[in-house]
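Note that this complex is displayed minus one protein chain, with the remaining chains in position.
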Amino acid sequence: MSTDVNVKLDALPGLDPKALPLQVKNLQVEFRTRNGIAHAVNGVSFDVRAGETRAILGESGCGKSVTAQAIMGILDSPPGFVTGGEILYRGVDLLKLPESERRKVRANRIAMIFQDALSALNPVFTVGFQLGELFRKHRGMSRQDAKARSVELLDLVKIPAAKQRVNDYPHQFSGGMRQRVMIAMALALDPEVLIADEPTTALDVTVQAQIMALLAELQRERNMALVLITHDMGVVADVADRISVMYAGRVIEEAGVHEIYASPAHPYTKGLLESIPRLDLKGQELSAIKGLPPALTNIPPGCAFNPRCRYAQDVCKQDPAPALFQVSPSRTAACHFWKEVKGDE
Amino acid sequence: MSDLSSAGTAVGGAPVGGDGPTTDAPGSGGQERSASLWADARRQLMRDPVFVIAFLYILVVGSMAAFPKLWTSQDPRACNTDRSRISPSWEHPFGFDILGCDYYSHAIYGAWPSMVIAIMATGGIVVFGGVMGMLAGYYGGWVDAIISRAMDIVLSLPFLLGAIVFLTVIKRQNIWTLTLVLFLLAWPTVARITRGSVISSKDLDYVHAAKAVGARNSRLMFRHILPNAVAPMMVYATIVLGSFVAAEATLTFLGVGLQPPAQSWGIMISVHQVYFLEDPWLLLFPCGLLVGTVLSFILMGDALRDALDPKFR
Amino acid sequence: MGRYVIRRLLQFIPTVLGTMFLLHYLTSLAIQFSGNPVRALFGDRTPPPALLQAVTERLGYDDPCLGTRGDPCLFRPAETGSGLFGSGYELGLFFDRLANIFFRFDFGINLRQREVTDLVADAIPFTLKLLVIAILFEAIVGIAAGVLAGLRNGSFTDYLVKISTVFVISVPIFVLGLVVREFVGVKFGNVLRGQDWIPDVISAGMFSPGFKADYPWASLIIPGMVLGATSLAVTARLTRTSIMENIRADYVRTAKAKGLATKRVIGVHTLRNSLIPVITFLGVDIGAAMAGAVVTETIFNVPGIGRLVTMSARTGESSVVIGVVTMLVLVVLIANLLVDLLYAVLDPRIRYE
Amino acid sequence: MSDVVLETRDLVKHFPLTQGIVFKKQIGAVRAVDGVNLELRRGETLGIVGESGCGKSTLARMLVGLETPTSGDLFVQGKNMSKVGAEERRRGRRNIQLVMQDPYTSLNPRMTVGDIIGEPFEVHPDVVPKGSRRRKVQELLELVGLNPDHINRYPHQFSGGQRQRIGIARALALNPEIILCDEPVSALDVSIQAQVINLLEKLQNELGLSYVFIAHDLSVVRHIADRVAVMYLGKIVEIGTEDEIYESPTHPYTQALLSAVPVPDPKLRGQRDQIVLVGDVPSPANPPSGCRFRTRCWKAQDICAEQEPLLQIRDKSGHPSACHFAEVRDVVHATE
Partner (left out) sequence: GGGSDNNDDTGGQAGGTLRVYASEPAFLTPSGADDEPSLYVVRQLYRGLVKYNAETSAVENDLAESIESDDQKLWTIKIKSGYTFDNGEPVNADAFIRSWNYAAYSPNAQNNGYFMKRIAGIKDVQSVDPDGDGPQKAPEPKAKELSGLKKVDDLTFTVELDAAFSGFPTTIGYPGFFPMAQACVDDIAACNEKPIGNGPYKIDGTWQHNVQINVVRSDSWNGDAGKPDRIEFRIFADVDAGYAAFQAGELDVMYTLPPARYKEAKATYADRIHEQPGNSFTYVGMPLYQDEFKDKRVRQALSLSIDRQSIIDAVFDGRFTPASGFVAPTFEGARNDVTPYAKKDVEKAKQLLAEAGGWPAGKKLTLWANAGAGHDQWLQAVGDQIKEALGIDYELRVNLQFPEYLETADQKKFTGPFRLGWGPDYPFLETYLYPLYGTDAGSNNSKFTNAEFDALLKEGDSADSIQAAIPSYQKAEDILGEELPVIPMWFSKVAAVYSENVDQFVWNGVNGADYAAISLKQN
């Protein structure tokens, strides 16, 4: 698909084409609610290269979506506030850009796919309108042209009879097709970074397979950087290049996909992997992580995981939280006892 | 944590809904994060100054209605045309009305019909409308069809017009008939609200769960489904209570409400509205009381809605 | 869709019949218990019985069932033959009225011997104008206020909108009307009328203390606004809640993620969805506005439907009450139907089968 | 065998689609469950898998009596539930209890845990005498691993996993022999899911329960189930022991389903032969003729449109499969 790339490159000040497409450094986000301040993200750092897939893995409520929203700049504010850190797009700190500049980055350079496509698509506008809007507002196209492009896009994501369906409303599509529409919308302006926030959680396995295959294909074609947010260890194993594991708003382990699965260096990651039912352990009790994730308004001092951790010692219960230890040149883990954890295998 | 079992008894009765906001603030347990929606709501309401002020105002008006003697020793029926429309003074804070009756005591005694009509009519519509809506929503089918048509009939009658027609026909315009008319014309709204929430909650998982253990219809309705409808009903009830207080006055203005020598705020307003340029206080006092009451009820309803709506937590 | 409309229209039948019976019974009871309304025509002068009877007959209040207290006037003893199915009874006054209304389009006459249809034809344009103004006013101002409050939840604007709208609800409409008539129509209007440079439409038309035939629209603006004021509050609050809910919706987030300008995110992606419940309310409110028109019309001397019904209810003119209210009920029902259909237009998820 | 505790024969549930104004006429039906034959033996766990909308929940609801079957028979401990009176049916329900999918919505937020778990006793007063109910509830709480002192708490004071335990305690209250779990762990986090599964297995061992375990997560089903049924559009397309289904699936749908499951092992990436199906699940209101899977099946031939394949043993694999062209295909590699 020949996108008019030139149109979108009105230069951002300080843009370095050779820098990484996305780099997040020590991001902090908090929600100021009636019941206190929820520290949803407490220092998340990661980066992603063009053509690479970065998976962000973690349980429900650990701050994955909030991180993604902070990158896009679409946090509900109030109550959500970014209180620190940097989000660099090719060297430009997006947090320092004025809103009008930042708006141009959205969808053009960094796009996002949401978890629940049904609620993420506006129910009262046709799919064609919602797709075409991008071209009309960002590229100044006429209605007809925008519509033609929308049809092309729907074709691209393999929606049959795209010409007719472009005039349908979201609720007239099946779950898988809606998610494909979301993908089409994200890819419309040919972004360099695509953030996919649990794109398949709401879908059946067979459909999930379709969608993941499609995403992989499109990523390859366009050499996009993909940030894949999920809690499904299987999906991650299938597609990710590098993984950041989050717990209570913090990245607690960061490594290449093979390293993590082979020998996790953080007890939480390890616990996660162990709690997956496995054939060889059939009939045995699953090894579950005991206890519950902490409330974000009330994160325990020290390592947030310490109350559930079988390796925990006194040092874990004291501030500051363990820093990221360099486990190997390409991986880090935030555990005082990473060696034990790793060697325990 | 360990004292939760004692806390439980404190909130045990709450979920059924009977206890609206009462005067005693947080439960007996002290600092524990007690549980039910209602207890939570109550705690939040007691921290809301708007609600507290409105609530105190209603208390004042309520005590005027229930115990007028507390507020005045004057007889509102002791009148003398020689004192007609004398301005307020220290001894007669609201002055005298056109027949030369003490206006302050009139205002105090006038609270009774206004409040009684509003409260009885509201109580009636909540109970009757609630039951109707519940039956219609729960059973569906022809029960629903019949109740819904009855609701349609009443709802399609514009409210004031309906009231005028009814009241001119009944022509005994006293507290009871006014209550009856307000009740007859307003129950369908409650029924509709209840029906809506019953329909939306009768397929909730926990209702099915109760059904799966073999619970009978009555149990499902009253234990599981009704409590869901209570919150929206309560909110509506407070608002409608306010509008009924105003409706009493409007009907009197239209000549189909209470008639003198009865005493009510509506009568005070409608009899004296014509003097509002000459002796504005004759209108201002009853209007002030009325507006305050309506406002308080509406604000209470509002606060209640916010407190009960999990979305706003 | 067509099917849905037909089904809804068929559902009107029991509703309209029910309403008519209700009104018929009520007004019959009124006559049965409080006497022949014709008598009041003569006031203090006691009319000769022949005259009274002649007028009564002319107006259709001579049915014998109106002399039996509590009789719903459904059947009457057959005059000839064996009556319905040999029961000795035939269809009574209620069915006569139904037949007149539905088969002959004859709604009867009032005490002044005018056709009810004429009365309604005279009155309805005024009420419609009033309603249009009221609904427009409450829609435009209410939605604007609601949007402002909803976007700045918790801000000063929010409180201002909340307090002012709630205050307007709690003042009885007749007090509001009187105050507006006196201070805006008379006092302020007189000031305006003293200035030469102000056009007449404004000074004499809009700011007149009541309806004026010379300025059929302008002079209804202020009454319409008073009428709309009570529902204005509800509209504003409904819009506010609705905006507050929708502004957090995922699709609004999507719209932001698409890099759209805030104006568009709010104006297109939030407002359209938020207005669905508001529009529904406005449609349903037509009935309520019609009721409120009773008071507004009295205060601002608008010769509309509300006043007509009030007067006829007072004088016990059953034919007028039944005729007019039945027509109103139809209007309300049709308005509700239209709103439902509009709902489907606004919200494509709704499909009527 | 006498230890069949639950059996269905051609169980059918059609939801009518109606049209018409005064006289509603039925113009069609959603064939949510369309002829299901199952049996569950004492102490056994039967897993049911299938895609969203294939009728798993409807089947479950019929089994516990929340839905009356359109046709077919349901036997609970040999008793035909469609033939007995309403009261007996209600009492019969005691023996078969339900654990629901969503622990957040399946507990009444206005009732205390004690009331929720104690409700079955109030409904069936003969089970436990009034005085000792509270005691019994606390025992149940203990049984499912919750603190008995929490009896007066409200559901929202518990986490998802704990809530699901409350749901399980409620299901256990009437001492049922069969527990039906409709996706009991789908709403839970991975780290919590294991806790609940462990509990279910523990209870089965201790109390000798039989489970019908519905899930869409094939690995969970594999872990817990003894036998597995695969459903597609209201029908069972393949049924067999866990090994038979996972190791030697014969129905193309089963194969596609299994191959689509992501395996949490990056080493296997690209080595698995993934079958990516095209198209969506057809509407159950208007299922395809013949074999219902033929519209998405790569093996489909003319016969598939004409003749409906019966669920029968066709192949040396030795378990029933509803495909004309059933053949074993190994799609799942062992993790190790």
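A, B, C and D label the chains in the order they appear, each numbered from 1.
Basically, a residue touches a chain if its C-beta (ideal position, glycine included) is under 8 Å from a C-beta of that chain, and two chains touch if they have at least 3 such contacts.
The shown structure was predicted, so the numbers you read here are calculated from the model rather than taken from an experiment.
Considering the complete complex, the chain that is not shown touches B, C.
In the complete complex, the residue from C:G108, C:P172, C:G224 or C:G316 that touches the missing chain is C:G316. Within the full complex, the residue among B:T168, B:T238, B:S264 or B:S296 touching the omitted chain is B:T168.
Touching the missing chain, out of C:V55, C:A139 or C:V309, is residue C:V55.
Touch with the hidden chain on the side of chain B covers residues 79-82, 84-85, 98-100, 168, 171-173, 255-256, 259-261, 271, 274-275, 277-278.
Chain C residues in contact with the hidden partner, per the touch definition given at the top, are 33-51, 53-55, 57-58, 62, 64, 67, 76, 79, 111-114, 119, 122-123, 181-182, 185-186, 189-190, 193, 204, 208-210, 212-213, 297-301, 303, 307, 311, 314-316.
Throughout what follows, only the chains that are shown with their structure count from here on.
The interface with the greater number of C-beta contacts, when A-C is set against A-D, is A-D.
Put simply, the C-alpha centre of chain A and that of chain D have 32 angstrom between them. Distance from the chain A centre to the chain B centre is 51 Å, each centre being the mean of its Cα atoms.
Chain centres here are Cα means. That of chain B falls 25 Å from that of chain C. Listing the residues of chain D that touch chain B in their complex gives 61, 64-66, 90-91, 93-94, 97-98, 100-102, 105-112, 114, 119-120, 122-124, 149-154, 156-157, 167, 170, 173-174. Only residues 51-52, 159, 161, 189-195, 197-198, 201-202, 216, 218-220, 222-224, 256-257, 259-269, 274, 276-278, 280-281, 334-336 of chain D touch chain A when the two sit together in their complex.
Chain A makes touch with chain D in their complex at residues 59-60, 174-177, 204-210, 212-213, 231-238, 240, 257-258, 261, 271-273, 275-282, 285-290, 292-293.
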